[in-house]
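Working notes for the structure below.
Apart from one protein chain that is not included, each protein chain of the complex appears where it belongs.
Naming follows writing order (A, B and C), and every chain is counted from residue 1.
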Amino acid sequence: MVSPILLIAVPLILAFSVPLWGLIHKKLEKFVPLIAFGFNTYLIFRLLPFALTERTISVVIANIKPPFGINLAVGPFGLFFALIIQLVALATAFYLLSYDPPEPSDKFYMLFILLVLGSTGMVLTGDIFNLFVFLEITSISAYALTAITKTGPAAEAGFKYLLLGSLGSTLVLLGIALIYGSLGTLNMAHIAHRISGMDSRLVVAAAILFIVGFGVEAEMLPLNGWVPDAYQAAPIPVVALLSGAVAKAGLYALARVLYTLIGMPNIIMLLLTFGILTMFAGELAALRQNDIRRLLAYSSIGQMGMIMLAFGAFGVNSVFGGVLQAFTHGITKALLFLVLGVMALHTGGATDMESLRGFGRKFPYWSMLFAVGVLSTLGLPPFAGFWSKLALIIGVIIDGHPTYAALALIATFIEVFYFARLLSVIYSSKLSPKLVERSIRNTTIPLLSATFLAAIIIAVGLYPNVFFDLGDSASRALLNRAHYIFSIIGHYLQSMGGV
Amino acid sequence: MTGQILWAIFMPILVIIIGLIYMGLARKITARIHNRYGPPFYQNIIDVIKLFSKKDVANHGVMFSLGPVIAVAGMVISLLFIPIGNRPLLSFNGDIIVLLYLLVIAPLGMALGVGEGANPNGAIGIARALTLMLGYEVVLVIAAVAVMIHAGSASFMEIIRQQQGGVAHWFIWPLFLSALATDIALQAILGEKPFDQPIAPHEIASGPMVEYGGKFLGMLQIYHAIAIIVETGIFVNLFLGGGSLVWWFVKSFAVFFVALLINAVMPRFRIGQAFKFYWTYPAAIGLVGLIIVAIT
Amino acid sequence: MFGINMNPYELLAAVFGLGAILTYLLGHFDRHLKTWLTLITLALATYIFLHLPNEYSLESPSLLFGIDKLSWLFGILTLGLGTIVAFALLAYPELSPNFYFMFILNIGASIFLLLSRDLVAFFLMWELMSWTIFAMILGDGGAERGRAATKYLVWSAIGAAFILFAFAILAKSTNSFEWSGIVAGISQMPSGWRVAAIALLIAGFAVKAAIMPMHTWVPDAYAESPHPFTAFLSGVLSKLGIYGIFLAFFVLSARFELVNMPKIFGTHIFGYILAWIGALTAFGASLIAIKQEHAKRLLAWSSISQLGYILFGFGIGSAIGIAGALFHAVSHALFKTLLFLILAGVIKRTGTDRMAELGGLIKKMPLSFIFAVVGGLALAGIPMTIGFPSKWLIYEAAIHQGFIFTTVLIFAASTAVFLYYYRFVFSIFLGELHANHQDVKEVPFPIWFSYILISIPIFWLGLFPGKAMQIFAEIAEQFDLPAVTNFTATTITTPLGSFNALIVGLVFFASFAFGLLLYFIGGRTRKVHQYDTFLAGEADEPVKLHYGQRFFYFLERELKPLYRISVEKIYQFVAEFTRFVADQVRKGFFCGNAQAYLYYMTIFIVILVFAIWRIKL
Partner (left out) sequence: MIRNIFALLLILVISVFLASSIASIPFGTEKTTVGKYYLDKTIEETGSVNTVTSVVVLYRGFDTLGEVTVLFLAATGLGAILFGLREKRKRKKERPSLIMRTGTRYLFTAALLFGAYVFVHGHLTPGGGFPGGVIVATAFLMLFLAQEGFRVSEKGVKFVEALAGMTYVAIGIAGLLLVGSFLGNFLGTGIPNKLASAGIIPLIYITIGLKVGSEITGLLQNMRETTEYES
């Protein structure tokens, strides 16, 4: 097996090297992200067969065995999220080839790589403090990338994100401090093993701090104020990553901490409520939104709420649905944003509905890609979204929460409404005067990258088996706490005489 | 079998003549009530012969010509499905519901013909007729359902069989309210005042008939003649126990006579009023009757 | 078969898939090629469909398919009418290849929906069928089409949500995703959940079947969808909702008979409720159809009304009722497809479906008129056409079962049919010819030939209803339902009465001969110009008076109190309210103020503190 650590090391070394490429030739810089994520995607596919086995292995760092050193806890659940992140990152990195980055370009590419790297690190690590470090990497690069266009709204959005995000990370750090203070260990498996001996009030306090801290990245309800602004102001490829990678990493952290570390069903089931609220808030806010970017941002909140709901149902079926939905949401939203970026090229940057009216008549292929994304988000066959939404709803019901499933279905009505309206605007026979015949830039590369994502959506929709298997082992792995503990620190516990 | 076929050919002609006489009598009786002298009772037969001998009739097209043909044909087929004088001709092959639908063929064909005439008066007349039909059909159906439930059958012959054995067995007694409702509906079905809005000579120039002249009008007269017999005949069969041929026609004329009396002294409703009337009082009466039947 | 070692089911899927893609790709090259490819696809599909083996299971994702008498019946309807509509499409080369792609996909999904034997496959095909309709309604049209399509998709999502929810309950309780397993396990379900699941299923299917109060998308969607496709939408696709209701009501609930439920007149209360909903649908929709000004909307409301009949028949649930409902499903499919196709032809030639702007087309389009009469006779249920035996069975069943009030409603609805049907045919074909339409031609060959194709079964089954009854009896037998067995090829006998279709037909022709005889006895006739009408001397030169607008205005005036009852108002209120809340959320919650967001965070922490303390401590 190739070492999963390379998923982090190789992009990191490439990220540091960006300025050197720039010294050779300015144009070489933009290939670095592609190389990094191309390699990573290759690695992920090498690791995928392993993700189907439901086993979690510990990848030791610096030859010091957990719980004393840092380790990566590579299991199906983390790998599944890493797969989402890498696929989105690959498509986006490819898209970058024809993208004019905001200056300074070398810093843009570095931040870009580090954003993905941070998210990947978050989903792979087995150490709570390391999780925090990667959270910092992710969020700081995200703040910077949000504000990088240096316009007024971008700066404002970046500031909001920074404010909420940094407060959130501080709370996470506080939570880690509470746990370390009482258990004296940072290894997640070790914490999980010992947490039952911890003062329950402290556990609760840590849980609250974690929920709030990771909730910011996972776009949870009252903490997601930054989302619409950031999604609107950030460069399009960054937005694709924000929903495809950052939100997913935040979600992973939330799930991992709540399921593995805390492990209290009562607290996990709070996610049901937050998920529902998040979903309704997102969908409702999107209902009357005329700017498509903001609309997609709100819709992203709604989808994240739905996934949270699935994770909150505390059962293998609903978690199965949740991870599948996370996958399709990541890929689909990335597709939608990338296509939207190209659409904006044809309207002089405007992304409101009126400017894009009739886009479908002039650019059928682009709108077809967009429609694939929309239909998949709505959970219609033969696209990936169908299976994930089906699995999610049925899973939540089978796990005994029919009321919540019903509420989720009601929220999807709103979703259907605004997406149908969006499609009808795009396929309208009336043409917006802002539409230009040809974009100023060659759109072949964006086309290929969007087609790549659409092809994933359709392929998964038509042959969902592998997808199901991955999701199945991922969900089982998340719920199998004992196995996680044993596979990471089993040797240590044995050496301690099974304490 | 041969007898039946001969009867089937003979009977429509008989009914046409009797029907025309009914119409003539109606004119006579109405005139007497109005204190006029009135035409002789055979006047309508003369009229029809005159109309048929007329040459050079205005013709608006194929459907226009087919309208009266279908009207007559539709009425004849309805006639054949009604037992007259307790002689079941074809009514074994279709029950009351079938008859209710066969009854519609004639007006429908006529309406299509009127339509091609392109005279707005005609179309207004049809629109009124249809509105009226929506009104009385509900009443009629309420009554008919009551009869069918009471008899446990939708077959005419079965219903008549259950009413044999004297006046006391007639359904008009146990189903009095239904009979009453049906009779009110019959007023409109026969096109008598206060429900003659579709014709309304003073408003829309005889409505559907406005474009028809000559042999077409003659055929419409024949159609009307058969229709009177058929429509009163339904009432006779459902509530008055049918009867032998002579009795049957006597009963049928009695029913017609009641309608005539009302017609002679009544003004005309507005069409809206007529519709509303049917959906209120007779429908209520019929429903009460129906509920009573359903409970008992 | 064809030298390829493929399961017929896979082959069928491949035919649809490849057909759709090929039609889409090659459709850009030639105007007519796409229609011919569609026809070839459908012909191949029909051939394979008729030779399907009994069962087939797909390993991954594990889906189960199979064919039985019921899916055979609906499948034949779908493929047959689909082919006929596709044939009529030959006259519409302007429709984009997208449309053909969606059309083939839609038929494919419908067929596999009928063939599916487990919940996942069913739902998959159901959703595929649903959204391809959306794509076709949306087409490449304007704001109105967009609105209609949006409305459709939202309703379709609501329906799908009900279905999905019910499926999940069934799967959870019976631990099976297969129909057979569910049918076997349903008796173990808690009765509350059982009732809920079946009610949800029926409500969900009712959306597609256009049953009130789930019907509001129908008039808009029918009015805005491509005209020939509307025929398929109304004729066939609404029947898939009926198919679903059949499965939910008979296949699922027949097994457990809802034993603890009270019975009314021998029908359990569930059926009674269905019958009432069906009757009210039939009654209400037909009254609304009367006042429509657009012919497509008129037929749309008529469809809602007729589908109410079918539900009514199901609700009665007796042997006659089921046979009647299935019969009516078949007959409605046939005559409504015909009527919508005729309307499509009229719109093609005149460019409008506003009845006040049409008129007198009988002179220009006699064939269309003839078939409009044929379709209308079937719609009105005149004997000799297929419309009569189906309605007659429903009435007989209703009276026999003692459904008195609903029977009255149903009868009133069928009387209203005459009103709107006459309005339809008069305003379009009769009356005065509009000045704009003096040069209108008869519809092109593909369209009128499709009229003939549909009229054949309309008359054939109208004269020989026994052929259809045989199939219904087999279906009933297959699902252990009571069946009507007392019939011959031409005669159907029920406990109430009997009906011989052939005799009625023969007698009608004899009577018609009598009428013709009278016609020929009379003198010659003289053809006059259409403006040469009697106007009581009120106009000295011909005036154009087409009585087309507000045809039944006096009736509308009287029915106003009834028209005021509108379920749409409730939906509008819900929509308004949702919009209000949405604006509050968007402007109030996502206010863009960083301070406020921090405030939320603080409040959130406090809420969490209290929430978790309550749970845990």
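Basically, a contact is a pair of C-beta atoms (placed from the backbone, for glycine too) under 8 Å apart; a residue touches a chain by one contact, two chains touch by 3 or more.
Small disclaimer: the values here were computed from a predicted structure and weren't measured.
Seen in the complete assembly, the chain not on display touches A, C. The residue touching the chain not shown here, chosen from A:181, A:265 or A:433, is A:181. Touch with the chain that is not drawn comes from one residue among A:33, A:78 or A:121, which is A:121.
In the full complex, subunit C touches the omitted chain through residues 599, 602-603, 605-606, 609.
By the touch definition given at the top, subunit A reaches the unshown chain through residues 3, 5-6, 9, 12-13, 15-20, 23, 59-64, 67-70, 102-104, 106-108, 110-111, 114, 121, 127, 129-130, 133-134, 136-137, 140-141, 143-144, 147-148, 150, 155, 158, 174, 178, 180-186, 199, 201-202, 204-205.
In this section, only the chains that are shown with their structure count from here on.
Graph distance from subunit A to subunit B, where chains that touch are one step apart, equals 2. The centroid of the Cα atoms in subunit A and the matching centroid in subunit B are 77 Å apart. A straight line joining the Cα centres of subunit B and subunit C is 36 Å long. Shared contact sites, meaning residues of subunit A that touch two or more other chains, are absent. Contact of a single residue of subunit B with at least two other chains is seen at no position. Taken in their complex, subunit A has these residues touching subunit C: 159-160, 163-164, 167-168, 200-201, 204, 207-208, 211-212, 215, 221-223, 225-226, 228-229, 264, 266-267, 270, 280-281, 284-285, 287-289, 298, 360-361, 364, 375, 378-382, 386-387, 390, 393-394, 397-398, 402, 405-406, 409-410, 412-414, 416-417, 420-421, 423-425, 427-430, 463-465, 468. Interface of subunit C with subunit A (complex): residues 60-61, 98, 120, 123-125, 127-128, 130-131, 134, 138-143, 145-147, 149-150, 153-154, 157-158, 161, 164-165, 167-169, 171-172, 578-579, 581-583, 585-586, 589-592, 594, 596-598, 600-601, 603-605, 608-609, 611-613, 615-617. Residue ranges on subunit C touching subunit B, taken from their complex, read 360, 362-363, 366, 369, 373, 377, 380-383, 388, 392, 395-396, 399, 402, 404, 407-408, 411-412, 415-416, 418-419, 422-423, 425-426, 429-432, 491, 495-500, 503-504, 507-508, 511-512, 514-516, 518-519, 521-528, 530-536, 545-547, 551-552, 554-555, 557-558.
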